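The complex is shown incomplete by one protein chain, all other protein chains being positioned as in the whole.
Letters A, B and C mark the chains in the order given here, with residues in each chain numbered from 1 onward.
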Amino acid sequence: MNFLAFGVAGWICLVGFYGAIVSKNLIHLALCLTVIQSSTYVLLLSIGYRKHGTAPIFKGVKLGTTAVDPVVQSLTLTDIVISVTVIALILALALDAHKKSGTIDPDQLADFHG
Amino acid sequence: MPLATLVPLQASILVLVAFGATAVALCRNTLRQILLSGVYGLLLVLLFVVLQAPDVALSMLVVTTVAYPLIVLVAIARTRAGGVDADDDDS
Amino acid sequence: MTRRGIRAAVAVPTLGVLGVVLFWGLSGLPPFGNYHGIYGFLINHRALPQRHTTNAVTATVFDYRGFDTMGEEFILFAAVTGVVLLLRKGSEESDEAESEDQEPPEDDVRSDALRLFGMLALAAGALVALWLIAYGLVTPGGGFQGGVALASAFGLLYLTVGYRPWTRRTKEAALDPLEGVGASGYVVIGLAALISGLPFLTNLLGPGKPGTLWSGGSLSFINWAVAMEVAAANLILYKEFLEEYIVPLARRGG
Partner (left out) sequence: MSWLLPLPVAIPLLTAAGIASVKEIAPRRVLDATALAAAATATAFSLVIMVDTQNGDVLHWFGAWRPTGGVAIGIDFAADPLGAGLAALACGLVTLALLYSWSYMQEATRLFDVLMLVFCGAMAGFALTGDLFNMFVWFELMGVAAYALAGFQVEELGPLQGAVNFAITNTAGAYLILIGIGLLYARTGALNLAQLGRMLAGHPADRLVIVALTLVFIGFLVKAAIVPFHWWLADAHAVAPAPVCVLFSGAMVEMGIYAVARIYWTVFSASFDHSADVRNLLVWLGVVTALVGALMCFLQRHLKRMLAFSTITHAGVMLVGVGLLDPKALAGAANLVLSHGLVKGGLFMVCGLVLLRLRAIDELRLHGAGRAIPWWGVLWAAGTVGLIGVPYVGVFLGHALIDDGATVRGISSVQPLLMIAEAVSAGALLRVGARVFLGWGPRDDPLLTPEPPEEPPERDAAVTPMAVATTLAIAVGLALSVTPGLEHRAEHGADRFVDRSAYVAHVLHAAPATHEPRLPFTVEPASEESWAYGLAALALAVATAAFGLWRHRLPELLRSESARVLRPPLEIVRAAHSGIVGDYLLWLTVGTAVIGGVWAITLR
């Protein structure tokens, strides 16, 4: 269990990068980016987890109860918002590219060489 | 929830998440990929719940059920409607 | 071998090396479940007494690290602005054609029952969303989650009632100012503290009564500003993307 959580986070990052590198389609690539980003969620939340810890919400719980780290959760929340917005922006760019050149294959989009 | 049930639950969801991520990243068909990524998002929601992060789980839930599918599906539909199918081969 | 094939062949060993480095670093982490960082510990023990908010995450998001959240709001704001810019730019010519027609594209015929369902779903969704926002300082939820839910509820309106309520005029008259006010609201709350001689974003109002809607002081204002900005931004986002799909489709008679 010790290494499972962090190992999964690392694996998600690597596999996401692989998918993005060989991607044939900008939309596919954008989804691979969300996969890479999800590795950061898993990593952050696994870091802040505590055995026997409750969620850091103290309604109806007596003060001093062990709770998991609230800061990583706050970072993850910010992270999720960033993820959605960046993906929306990349998709908008992809749509625009499609309008201009009729393709969203990144290999065919390339117009600049050297 | 006692640790004896929580730990195996966390472990199995983590494994599922790892498989889910692999499936999303390696799937070549964009339509199937968006479906998979919806499932993957829900798996992440489950993971966040068992990692005691209900706020994050709630965020992920609203994002993965509404925001992503909507914008990605439109993007797929739009690029296909354009006539050029660069994304259709399922290799 | 195609270019992509070469890339895949190079990527596998490279990612292997990267994986070794990454896992090597990750193995230096404290064991899973044994985290003892001081930062989160302090916040867990102080959020309730200092801020009377039972949700320590929301207290972190909107107060202790509220300045991060201001930046995050502007990320959303900038991204939506960018999407509008990019998607609209392409359809500029077709817009001119539209204004010549004087007739927006026809809605699909939809039954009254469906419309009724849509309105009911909107009402129910909006209610859930408002609950999420309002009780964000107490229980899980908050401006962001509620804002997205609210936008989604209105999104249902599109699916069931049709295209017309979504014309650009609606957006310009209502959504843009709403988004702007939501985003600037956060800064204004911060500046209000600065003008009173306190550091930016200082909580000006008392902490309120724990576990109720009136806990957290300025936090609840920030919470509502965020909800407004998030809901408006998401609605604009949905609308721009849907329009991207629906307008050419309708014009083709599809």
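Convention: a residue touches a chain if its C-beta (ideal position, glycine included) is under 8 Å from a C-beta of that chain, and two chains touch if they have at least 3 such contacts.
Everything quoted here is computed from the prediction, not taken from an experiment.
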Neighbours of the unshown chain, displayed set only, are A, C
Out of C:F77, C:F154 or C:F241, only one touches the absent chain, namely C:F77
Since one chain has been left out of the picture, which residues of chain A touch it in the full complex? 13, 17, 20-23, 26, 29, 33, 36-37, 39-40, 43-44, 47, 71-72, 75, 78-79, 82, 85-86, 89-90, 93-94, 96-97, 100-101, 106-107, 109-114
Tell me which stretches of chain C touch the chain missing from the display. 3-4, 7, 10-11, 14-15, 17-18, 20-22, 24-30, 35-43, 46, 63-68, 70-72, 74-75, 77-79, 81-86, 89-90, 92, 172, 176-177, 179-181, 183-184, 187-188, 190-191, 193-194, 197-203
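Throughout what follows, only the chains that are shown with their structure count from here on.
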Which word fits how the chains touch one another: line, ring, star, complete or other? complete
Looking only at C-beta pairs in contact, point me to the busier pair out of B-C and A-C. A-C
Please compute the C-alpha centroid of chain A, do the same for chain C, then give the distance between them in whole Å. 16
Shared interface positions of chain C, touching two or more other chains: 55, 57, 140, 144, 237, 241, 244
Among the residues of chain A, which are close enough to touch at least two other chains? 1, 4-5, 11, 18, 24, 46, 49, 51, 55-57, 67-68, 73, 77, 81, 88, 91, 95, 99
List the residues on chain B that touch chain C in their complex, please. 53-59, 62-63, 66-67, 70-71, 74-75, 77-78, 81
Residue positions on chain C within touch of chain A in the complex are 3-4, 7-8, 11-12, 15, 18-19, 22-23, 26-27, 29-35, 37, 39-41, 43-45, 47-48, 54-57, 59-61, 65, 68-69, 72, 75-76, 78-80, 82-83, 86-87, 89-90, 138-140, 144, 211, 237, 240-241, 244
Report the residues of chain A in contact with chain C in the complex, numbered from low to high. 1-7, 9-11, 13-14, 17-18, 21-22, 24, 46-51, 55-59, 63-64, 67-74, 77-78, 81-82, 85-86, 88-89, 91-93, 95-96, 99, 107
